[in-house]
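The structure is given below, and queries will be raised subsequently.
What you see is the complex with one protein chain gone and the rest in place.
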Amino acid sequence: MKKIKIKVDGLNFYYHQKRVLKDLKAELEENLITVISGPSGEGKTTFLMSLNRIYESIPQSRMDGKIMMKFGGGYVDIHSLSPSSLRKKVGMVFQYPNPLPMSIFKNVAFPLKLSGIKDKSYVAGRVEEVLKDAFLWDEVKDRLMDSALKLSGGQQQRLCISRAMIMQPEVMLLDEPTSSLDKDAADKIEKLLLNFKGRCTFVIVSHDGDLIGRIADRVLTLKGGKF
Amino acid sequence: MNNFLEKCAEKGFLVSILISVFLSLGILSFLVFFSLPLIRGGHFLRMMKSGWDPYGGNFGVLPMMVGTGVIASLALFIAAPIGLGCSALISVLAKGNVGGFIRKAVEFMTGIPTVVYGFVAIFLLVPLIREIFNKGTGMCVLSASIVLAVLILPTIVMFLTDAFNSVPGHYLDASAALGATPVQQLIFIIIPFSWRGIVSGLVLSAGRAVGDTLISLMIAGNALQIPRELSDASRTLTAHIALIIAGDCESPEFKSIFLCGLILFVFTACMVLILRLLGSFGIPEDR
Partner (left out) sequence: MSRFMEYGVTLFAWVSGLILVSTIGSLLTFLLYKGIPALSLPLIFGETGPIDGLLLRKEVFDGLFPAIVGTLLLVIISVIWAIPIGVAGGIYLAEYCKLEWKSFFNFFLDVLAGIPSILVGLFGFTVSIFLHKHLSREVYPCLLISSLALACLVLPYIIRTTEQALRDLPFSIKTTGLVLGSSKLQNILFILIPYSFSRIISGIILAIGRCAEDTAVIMLTGVVAMAGIPSTLFSQYEALPFYIYYISSDFGSQEELMTGYGASLILLFICTFLFTLARILKKKVAIRFANLI
């Protein structure tokens, strides 16, 4: 019995009046890794951005259609939630890591600060947990107060993933997470994703055939604005 | 509670931007308000057409309008070709060290205060002009136009350089592959492609030339006459305002200032409209 986490129905997406996604329908299963693949420029990232409504920060973009996600007991239209509460449940990581210019610790703890969680021991505990899950803890445990900008690209990307996971989102969106990294770093990211898999629904945009082969449970190909 | 804070912040930001809108409107309104008696009294057209003759009861601003027109146009006429040439050097013909040096010189020029230009010009340029014309004080239309041209030159060069640099690289690559020389690229591709930026730069500089007070105040001679020759002294709308206020009378003379101001404001608004039609904003980042 398939458990569906995300239901997309009749999704049309417009950039400057030009229709990029055409009447899209999809069902994404819970706690699996679904990879969105397809030729470049077809709208994979656009689809991703509609799932956490971050497209609203892009001027002259709009969508219609329904996107429902299963939170708690039932399905909720994501447009009925406030953007910030939606994004606490649906996290996102970009292709190029974007660590904040602060210490490693503060970077990972940042979402907790945004939510007003101040209990120091709780925060420290969560930071350690999530860095261990990302296989980054051993590499940074002795320099948590160092600037995050000193880490390598691969480490920064794992940092960004940890940061996004600290609030325990139910859905994680990743846009080409390994394409800017070398093979070793990419392998570590894949290991990390497999580690988190059971607790979170992953939607990953990628055109890397190897990655798809190794970690994807489902693959949806986006072509001509449709699946 | 947080939501309340968010809404307050948004309203606060909105109020700030509204302040600038109100300032523009405020300045316009007060200019109109004070010019109203003249407009109502039917003097408006007469003031635009006639000369300044306090004793004859004529407070026309025609000489000042002509003064502004002539000096600004001449300045633009002098500065535009030189600006074009310099931009061509910086962006196309001498892109390396020479172009870089000229660019730095232009950037440096934007930092020179207007009053310093005027001060130096009085003691460096004016005696020279006096010699050349062999009459008058040297404070005349030509002197003011030359200094004004130097003042607006950086604006022209920077705008034009940016316009030239924003021509897509592949156009230049394609033409180079077909054997075009840099000069040919400049004339046949770069200039036509960036005409909007060029015209915007010129319009903006014209605005600066018309709106400048100090150069004409210090150098144009401030005579109340319609200039007929380059060696004639003249007065601009801006200098007129400065001089009358300095004299500080509560009189019909005073009201003529607001008319000058209104003319200047209308010119500014037209300039902004033209710039919008050309598709660029009126505020370059570096003055």
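Labels A and B are assigned to the chains in the order they are written; within every chain, residues are numbered from 1.
Note that a residue touches a chain if its C-beta (ideal position, glycine included) is under 8 Å from a C-beta of that chain, and two chains touch if they have at least 3 such contacts.
Remember, predicted model here, so these are calculated numbers, not experimental data.
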Margin query: If the hidden chain were put back, which residues of chain B would touch it?
Written below: 2, 5-6, 9-10, 12-17, 19-21, 23-27, 30-31, 34, 81-86, 88-89, 93-94, 98, 101-102, 105-120, 122-124, 150, 153, 157, 181, 183-184, 186-187, 207, 210-214, 217-218, 238, 241-242, 245-246, 257-258, 261, 264-265, 268-269, 271-272, 275-276, 281-283, 285-287
Check: Footprint of the hidden chain on chain A, which residues?
Finding: 52, 54, 57-60, 83-85, 87-88, 91-92, 94-96, 98, 100-101, 110-111, 114-115, 163-164, 167
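Here, only the chains that are shown with their structure count from here on.
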Notebook entry, point to check: Distance-wise, how many Å sit between the C-alpha centres of chain A and chain B, to the nearest whole number?
Noted result: 52
